[in-house]
Each structure stands twice: as C-alpha cells, then as structure tokens.
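Removed: one protein chain of the complex. Kept in place: all other protein chains.
What follows is chain A.
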Amino acid sequence: MDWLLKATTPAEKILVMFVAILLFAGVMAFILYVSEKLPRWIPAVGFLLPAVIMLAFGLLWPGLRTIFDSFRDAAGRKSVGVDNYVTVLTNPDFQIILLNTLAWVVAVPLLSTVFGLLYAVLVDRTRFEKLAKTLIFLPMAISMVGASIIWKFVYQYKPATANQTGFANQILVWLGLPPQQFLLNPPWNTGFLIVIMIWIQTGFAMTILSASIKAIPDEITEAAQIDGAGSLSTFFNITVPSIRPALIVVITTIAMATLKIFDIVRTATGGQFQTSVIANEFYSQKFSQGNNGIAATLAVILFVLVIPIVIYNVRQMRISEGER
C-alpha cells in the first residue's frame, strides 16, 4: 500500500485521487445515514463535526501555536520575550520589508480601484462592453505566478547596443531613452512589481463597481442631467456617492489580498534587491534561514495588520445593509 502515500506513476496518482474521493464519500454517506435516524438537533452534531474538527485542527490551533512561537527563539526552544518583535521593528533590513509592504497596501487598492472605476464608467453602455470587460478581467484567472512571468518578460533588459526583447524597454528605446533594469534598482523595482498586482486587481474592481453602477436607477442620472449636470458633475455627485459601499468593499478586499502578497515577489525577484514583503520574508525566514521565531513573528504581524481592515469591512457592510 506504499503508493497511497508515495504515488509516482500517473496511474497511481489518479488511483489515489479516486481512493480519496471514494473514502470521503463513504464517510459522508455514513454520517448522513446515521444522522437520519436521530431525533431533533442531534444530527447537527454529525453535520458540523467534520468541519469543526478540521477548523480547530487547521486554523485555530496552528494560529495559537504560531503566536506562542513568536515569543520563542529560532529553534523554538526557549522564550525570548518580545525580542523577535523588537528585531523585526527596529532592524533596518526588516524596516525596508515593512515599508515595502506599506507601499503595496497603499498603492494597489487605491490605483486598482481608480482604474477599475474609470474603466467601469467609461465602458458602461458602449458597444464592445462585454469583450472589453472580459479582456480587463482576464488577469484575474491567471495565476500570480503566470502573471509575474508575463511581466518579467515585459521588463526584460538588454544592453542599449543589442536588440531589446522586453516590450517596456523597447518603448523606452523608441522614445529615444536608455533601457532600464526595471527589477534591479530599489526603490523603483517594488513599484514595477506593484504594477503586476494592479494589472490583476483592476478587473476585480471593475466587475464589482460596474455591477453597482448599473444598479443606480436611470431616473436619478437622467434627473441630474435634466438639471444641467455635466458628465463630471454627475460622476462625482451621483455615481460615486451611490456606489460608496461597493467602493469600500473593493478597496478593503484588495487591501487584504495585497497585504498577504507572496507569489509575485517570490516569482519575479525572489525578494532580492530589497523587494521583499512580509509574507515573502516569512517564507524565507522559515524555509531558507530556518528561523522559526522570526517567521512566526512576521505571520503574527500579518495577522494583526489584517484585523482592522476586516473590522472596517464588516462594519461598512452592516451599515450599508442597514440602509437598504
């Protein structure tokens, strides 16, 4: 039965997959069969137990464990108090990482939302609306690994004497400017990585904002236009206030995704050239440096930073639901 744990051939892998699915189906069928015979609320126990056990084992307990580990040394052997936190907050190398993360979390939600909103307004009721929207939305389906490679190719550098193969540098050459090492020079390289995330998230912002723009009753916009409001005035006085709840949801959702950004940095630069961010440094600290304490500390910092965004998001959602 070795192949159950160490499937190597394609046939074995597919077999393991089916075994897993059948096993799972069997357990589910058993739970359903038993719970059918039980009275009142007792079946709820059977329905909830698998999920609750998994959540306790996979989210609750590891979360608490990581908080505990963040107060211990690299190997997790002895307590070091708040030393790890002091290191992360005061060491210049880590400060660059924190600043980079801040740049990401400020720039990506704002710019994605602005682009997404502009695009949603611009494309609304035009002839190619559906096609244009699909093209903008497409990067959402592409993995961040794939997106990073796509953009690494755009950013490729060749010396000025050779033919450029990266499109960004070719544009510079066409404009008569010298080609640049986009991903090598801090702090601008972080900016060029941020572009990748904006490229991905704009489609998300556009989709949600476009739906809520279309939900604004035509009568309101028409009334404004009859009253003599121009396009700009209608946009700022009617459209933006009407979709405020959706705007906040979009910004906070993108902010949460950006805070945990890992794939792009990992694939495009590996965190070199001062481009690292918290989530990437967490991975390097644990799996390259073997420093469990610092890794745990970075994870906890991520956790702490996410909480206010979530609370704000939930509160806004409550408020907008109350208004409805």
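Definition applied: a residue touches a chain if its C-beta (ideal position, glycine included) is under 8 Å from a C-beta of that chain, and two chains touch if they have at least 3 such contacts; residues count from 1.
Everything that follows uses one rule, which is that contacts and distances are computed from a predicted model.
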Hidden chain of the complex, named as in its UniProt record, picked from "Carbohydrate ABC transporter permease", "NADH-quinone oxidoreductase subunit K", "Polyisoprenoid-binding protein YceI" or "Carbon-phosphorus lyase complex subunit": "Carbohydrate ABC transporter permease"
Touching the absent chain when the full complex is considered, from A:Trp61, A:Trp188 or A:Phe236: A:Trp61
Positions on chain A where the hidden chain makes contact: 5-8, 10, 13-14, 16-17, 20-21, 24, 28, 31-33, 35-36, 41, 43-45, 47-48, 50-52, 54-55, 57-63, 65-67, 69, 119, 122-123, 125-129, 131-132, 134-146, 148-154, 156, 163-167, 170, 199, 202, 204, 207-208, 211-212, 214-215, 231, 245-246, 249-250, 253, 259-260, 262-263, 266-268, 270, 279, 282-283, 286-287, 292, 295-296, 298-300, 302-303, 306-307, 310, 317, 321
